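Missing here is one protein chain; the remaining ones are kept as they sit in the complex.
Showing subunit A:
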């Protein structure tokens, strides 16, 4: 063993670790002298041949599984079972946890972070198998803070060099909508509010796809969009009975948390549907508003591909046309609308009111909160002279210093005597 040990007999350094009837021995390969024998008993001279190694520098630390790592691995398995994941996921998640634990930054992290790491490993496993699991769910299960979770998640993805695919929207819709308690009759659920699961799922999926194509999903948390889409789908399946129900009540009935952005997503989705309705001739005459458009959602969804394609194509044409004179085409537009038949595919070309709003994400449609003026071109060189007066404006005069100290002392005296005599 090349460890600096010397044979006491011949002085050679060629010591070999050998086993004699399963008892390990250190033997000199030159003269055959047994330098040390076994691990349990050593004489003083034997110890002189060995070098003391601190535990942290020995390999024992890497080979053994520490107690906190064992606890972490147990937590990973428990979390997989709670989420009812397939057994293969468990093994992958455990492997990720072990790989992460090899990094010193993780090994020395606080317990809180190690707990969150459990969730991160499970999340990465689910994402790679396209299992729709949101970070919110994991944070709720682990009682963890989303900030802590996000920091650890980004760190571990970078550390392990992983390619984590995005959340699969279609699967998330199916899982999330299946969790709504609207598909079975119950005492708390009025009869007219009960809905068929398949119909609602398919319509919600179509609405979510529509939202995705019209820039309502990019950059936003997916769950509120799905909630809003599910609500609209549910309403449109029986509008006469359900138009009076609000989004909050719907979520309470379905036994689902109402995410805060869901109401603004709902408004955006309704605005998109209204714009699509304006492009269908038989809906233009009805002059729909936010409530009445719900009744026609099935029509709009049926023709959504054509309408969106036309909207995107026409949007660019309109943007170019706006730069030219449009006044002359104004009177021509009204006639064009009346000529259109009932077929959705025969939408008149270029004779529709401009709808460029359909093409842009909502953040681009809102007016800017404050106009940022371009900074004036500065001619600073960095080496200018600094005048004394400019610096002195930042310094206190001696009188001001005295006043300040007096005020500070008075303030401290006041706080140290909270109860006035």
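We take it that a contact is a pair of C-beta atoms (placed from the backbone, for glycine too) under 8 Å apart; a residue touches a chain by one contact, two chains touch by 3 or more; residues count from 1.
The rule is simple: contacts and distances are computed from a predicted model.
J.: Write down which listed name, "Proteasome subunit beta", "TATA-box binding protein like 2", "Myotubularin-related protein 9" or "Glutamyl-tRNA(Gln) amidotransferase subunit C, mitochondrial", is the UniProt protein name of the chain that is not shown.
T.: Record says "TATA-box binding protein like 2".
J.: For the full complex, which residue in A:13, A:98 or A:150 touches the chain that was left out?
T.: Touching the chain that is not displayed is residue A:150.
J.: Have a look at A:14, A:213 or A:299 and name the one touching the chain we're not showing.
T.: Within the whole complex, the residue contacting the unshown chain is A:213.
J.: In the whole complex, not just what's shown, which of A:87, A:166, A:188 or A:399 touches the removed chain?
T.: A:166
J.: Go through subunit A and note every residue touching the omitted chain.
T.: For subunit A, the residues touching the absent chain are 134-136, 146, 150, 153-154, 157, 163, 166-167, 213, 215, 217-222, 312, 359-361, 363-364, 374-375, 378, 380-384, 386, 388, 390-396, 400-401, 404-405.
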